[in-house]
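Note that one protein chain of the assembly has been removed; the remaining protein chains are unaltered in position.
When the chains are written out, they are named A and B in that same order, and each has its own residue count from 1.
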Amino acid sequence: MIAPPIAPLATRLATRALAAWYGTRQVLADVSLDVPDRRVTAVIGPSGCGKSTLLRCLNRLHETTPGARATGRVLLDDVDVYARDTDVAALRRRVGMVFQRPTPFPTMSVHDNVAAGLRALGARRGGASAESERVEQALRRAALWDEVKERLDEPASHLAGGQQQRLCIARALAHEPELLLLDEPTASLDPLSAQRVEELVYALRDELAVVVVTHNLQQAARISDRTAFLLDGALVEVGDTRALFTLPSDERTEAFVTGRFG
Amino acid sequence: MSAGGIAPSVDTARDAARITRRARRRRRSRFMTAITATATALALVPLVSIVAYLLARGGRALTPTFFTHAPAAAGQAGGGIANAIAGTLLLAAMASALGVPLGIGAGLYLAERRGTRRAATVRYLADVLAGVPSVVFGIAAWQLLVRPVGHFSALAGGLALGALAIPLVARATEAVLHLTPSSLTDAALALGFPRWRTALTVVLRGALPGVATAALIAVARVAGETAPLLFTAFGNQYWSLRPDQPIAALPLQVFSYAMSPDDGWRRQAYGGAVVLVALVALLTLAGRVARRRA
Partner (left out) sequence: MTATARRGDRVYRLATGACAASIPMLLAFIAWVLATAAWPAFARFGAGFLTTGTWDPVRDAYAVGPALLGTLVTAGLALAVAAPLAVAVAVYSAELAPRVLRTPLAFLIDLLAGIPSVVYGLWGIGVVVPALRDDVGPFLRGTLHLGGLPLFAGPSFGPSVLAGAAVLATMILPFVAAVTREVLLAVPRAQREAAFALGATRWETVIDVVLPYARGGVIGAVMLGLGRALGETIAVALVIGGQHAFASSLLAPGYTLASLAANEFAEASDELHVAALMAAAATLFALTLVVNAVARWLVGRVARRGEAT
């Protein structure tokens, strides 16, 4: 799928000289990346290059690991989320995240899982019926509604793997984030489920900014508009996906995408 | 194995050696299995001996009266351990009130701050505290809660047992919470859950059965301790559930009856011991079932 000729894209999120450490071990160095709005940006690179860490820095989840820290700036709509008095919980509601392994809350029903994000602060805004509407809307966006509409009160753990992952996507979409982060979302899914998730991600690009970390190069080529290549914690190259895969500027990128390493 | 050809005898010899070695190793494995099995059988002999002995000496005491009445006067027939059972339950309740909340809170702390220096120190100290003999707890409680007041009390006993339970509950809770995959905590945090909500509604809720079992087992363990109660609750011949007075407790009663000259009381000591063993058996069984379900 070729993206239409691109007018200057609005940047939803930008990092400036982002660096991250686990204790004394540095895993990200001087990463400056622009994430355009309403487009899918893929982040690729060999194992251990810092892709997941980069993602976790964007919603400030990285620092929840004991001993982990990050420096630099991450600008969401031109406001630095690493500023001193940032409301971290609010940030995380503007930025949705989906993880590699589906992580529905096992003790909650399908409905409650999706609503969990809405209830994160305790207050049920607008009452139960408004909540049910938002749950349905999120499940529709995640292309899961038809499969679970009869099973909303069942435990989420009863769903199959692919459905669980789409449930997690619905949960992340429920509070209508501006940016969606996906960390290898199809890595633990069977091919059919993986395909459905890919279709879903691709469809979301009209609605919000999406960043997908993946080690599946074909997947990156299929669903993303822009691709960033990370190597040993540094951003080697970033650009239009088609261009990066067919005519990379950096020889390391070329080595990676042609399969010579990683 | 060469089919005809050069020097077949060498290959056969090597194979023969390998087969003998293998047989020898298997024999050794079977032998060591037998040895350890014997050790196990030996270890189980006391169980048979204890149960047989207790039933022989105290079986006759296990009448319905035994479970429903307080002790009779010396020399009189009848009477029982009902007050001791009630006392143990009250002490266990008091111990839980102190030990379970503090223990779970400490367990939450340890599970969340895993890897930090402070958590490692607390964990280390919890293990050290758990190794302090229960008699020491009792004596410290006596100095603190009994001596100044001038009399023994159930409350002192409950507090001593509760303090005993704290490190046990904390470590057991941490172990259960540690089983929660970090991705679950991450998912909650990524949704904007504040830390306290994550801990209470996601982590604790999922781990609740395991934590409840762990707490129950810890309290049951401390409830069976006699030594700390010698210095605090002291024991009581009569029905008393007042926290500011001495109170009967099952292990205490068994202990004091066992050394009494009265035949009837001694028999009741053994009866009480049978009840204790039965309770432990029930709790162990419940613990296994709960663990299988988790």
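What we mean here is this: a contact is a pair of C-beta atoms (placed from the backbone, for glycine too) under 8 Å apart; a residue touches a chain by one contact, two chains touch by 3 or more.
None of the values given here were measured: they were computed from a predicted structure.
Of the candidate positions B:Ala95, B:Ala233 or B:Ala273, contact with the hidden chain is made by B:Ala273. Only one residue from A:Val88, A:Ala143, A:Leu217 or A:Ala255 touches the chain missing from this view: A:Val88.
When the omitted chain is restored, the residue from B:Thr20, B:Ser49 or B:Ser182 that touches it is B:Ser49.
Summarising the interface, chain B meets the missing chain with residues 25-26, 28-29, 32-33, 35-37, 39-40, 42-44, 46-47, 49-50, 53-54, 57, 101-106, 108-110, 112, 119, 121-122, 124-129, 131-137, 139-140, 142-144, 163, 166-167, 170, 194-197, 199, 220-221, 224-227, 230-231, 251, 254-255, 258-259, 269-270, 273, 276-277, 280-281, 283-285, 287-288.
Keep in mind that, in the parts below, only the chains that are shown with their structure count from here on.
In this assembly, the C-alpha centroid of chain A lies 46 Å from the C-alpha centroid of chain B. Interface residues of chain A facing chain B in the complex, by the touch rule stated above, are 59, 61, 64, 66-67, 89-93, 95-97, 99-101, 103, 105-107, 116-117, 120-122, 168, 171-172, 175.
Residue ranges of chain B in contact with chain A, taken from their complex: 113-116, 181, 183-184, 186-194, 197, 202, 205-206.
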